[in-house]
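One chain of protein is taken out of this complex; the other chains stay put.
Up next is chain A:
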Amino acid sequence: MRILLLLSILLLSLNGLANEEIHLGSLTVGASKKDLMNSDYQVFQREDFVNRYQNLASFLQQKNGLQIQQAGGLGNPALVSIRGASASQTTLLVNGISANNSQHGGYDLNTIPLNQIERIEISRSGSSFDLSDQAIGGTINIITREGANNQNFSLNLGSEETLAASFSSSFDQGLSIQVDHEQSANSYDYPVPSPIANSSQRNQDQPLNNAEFSRSSVQLVQSFEEISARVRLNKQSKNIPDYFRNHPNNNASLDKQDATFSLQGKHKLEHENTNSALVSEHNWQVFHQKTNEHYQDDMGVIGLGKDNDKFYQTRSEAQWQSKLLFEQWQFQTQVSGYEESFSSRYLNDDDSFLCSTPQGNCDQKAYQQGIQALAGVRWANKKQNQQITIDVYQSHTNSYNRKRSSTKDSEEKNKYFIGYNLKYSVFNDASETHFSIKNSNRQPTLYQLFGDRGLLLGNPDLLDETSLSYSVDNLYSINDRHQMNSAIFYRQLKNAIVPVYDSRGVGRYENSKKAYLAGIEWQWRYQGDHFYSHLGADLYQSESLDDNVKSFNNKQIAGIYHNSVSLITGWSQQQHNIELINRINANIYIDRSNLIAGDNYHLTDINYQYQYSQISLGFSIKDLMNTRYKDFTNRPAIGRQWIVFTNFNF
């Protein structure tokens, strides 16, 4: 690994020669200059990630201040932590609609293939008039493609029998289609704790059985001048491996189908008056999604018995946003409402009908409805070197459930929250600095309120998690080629929702008292004619304060690497681009009681891309040195993975 670091340094030092001696050819590939942006709010375009990374998680993993949480191979949900917050405290939006599941609060970064993504927006410290960020950690907004200008076909092949193919095409009258498929056997070597063939051969490396994954999706977009309609169908199947014994007869699986329809409109009006131009923009969106999941475990290998469970979920949402621009002032209002329902059927479990199990298996239907109103104002001085942004919003949610064995709904739980984002920004020729205060919340999920399908009962009295964050983000352009991003932040968190079990082993979610997390994030970027380099580090310090649970009190927040360093070095010349990524993650506790320190590790990835006319080829190798370590779940990491990309535009 040190050789690779030295190679990176060599590439860096060679740049001193490269700038003077190499004639700049037609640069068709390379680091996008749009990478050079403030850590507070970032926007990435297609050329930043398409044909360079396997999926969205792989792309975001390179970004400062973000930690990807994905255990296991392709198909396992990929979550993201922003600025040390938990994955559930991050909001993932798809075209402005929350992808966070009210049922279990989760999302999967990789649900939408990279080829279907037009743009990715990331907000950390609070309000941007372009991206409403109300999450405790931060918000990621994925904007999907709307009408390809040509036909595009891509094919990726990788280790563990990984295959991904996508096709997109546009037709007349604004109609476009995107079709994607990906699959993987995920049969990587895994140290099986108690192999079924011989339980005394503990931690013997074996190819993982029953870990296959496949996903197919199709998206149709019909765009008109001010209105677009989008339909997306997704079907996926993930086999669940038996990590403990690697049973050859294990056939546990989770199948999922979802259908999404959205309609959105954007209207821009210019209102002329005698002296000044008044511009207003009005956006609206309606959205409906239906998801069916089926979990089966005929052998009873994974859980405590045989499972045949079905879960159904629907979500409908409507949003209206109006913006008004008048001289130095911008105003915005936003109103949104949603309804989400979740129902479960545990077909093999008679006790679940009566909800009489301490596991929390309960045939029920749960509902959550919410409305939110937001008002925001932004003012910039005449010199445009100062800016003040204020957002205030109020949200109201209502949750209740009905057990299948009951004829009555449970007591409704109503919650109100008033949040705000305040930002003061200063700009000059070389730098911009943002001072932010963000007051945010995260509502308990329906599982946390009404029962988890694991070993946890519901707790309808749970309070929202709330946080107050202070941050200073700075972007300093040293010169045309050197840029420095830095951020310092402090977050107070209250009422974090944690699972707590009693002496019988029956658990439910409880609110812990409070925690704080402070951090420094910085990144130095160099962008040369051919060579580019990013060096960055995240350093966090945290403490949880919980006198309800003694072993959690005065402990570091678990599940987050508190020290991270990354060095990205790349070279682009003519049709070639090669990139070497070194990452070090350290200082993590697996458990809240801080008994178990997780592994520190150093990973090296390499990406290569060749562009010729309308064809691009490339490969990516993750974990080049096949490092052995345990991930944030304390499970052995997969190890080296490779993928070969091909992409055709025609």
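One rule holds for everything that comes next: a contact is a pair of C-beta atoms (placed from the backbone, for glycine too) under 8 Å apart; a residue touches a chain by one contact, two chains touch by 3 or more; residues count from 1.
Definition applied: contacts and distances are computed from a predicted model.
Among the names given as "NADH-quinone oxidoreductase subunit M", "Sugar ABC transporter permease", "Lipoprotein" or "Protocatechuate 3,4-dioxygenase subunit beta", UniProt records the absent chain under the name "Lipoprotein". Residue-wise, the contact with the chain that is not shown comes from A:524, picked out of A:284, A:524, A:610 or A:648.
Of the candidate positions A:151, A:414 or A:600, contact with the unshown chain belongs to A:600. Summary of contacts with the chain left out: across A:584, A:617 or A:644, the touching residue is A:584. Chain A meets the missing chain through residues 1-2, 5, 9, 12, 16, 193-194, 196, 199-200, 202, 244-245, 247, 300-301, 305, 349-351, 356-359, 457, 478, 482, 498-504, 506-508, 524, 526, 535, 537, 547-552, 558, 563, 565, 567, 584, 586, 590-593, 595-602, 634.
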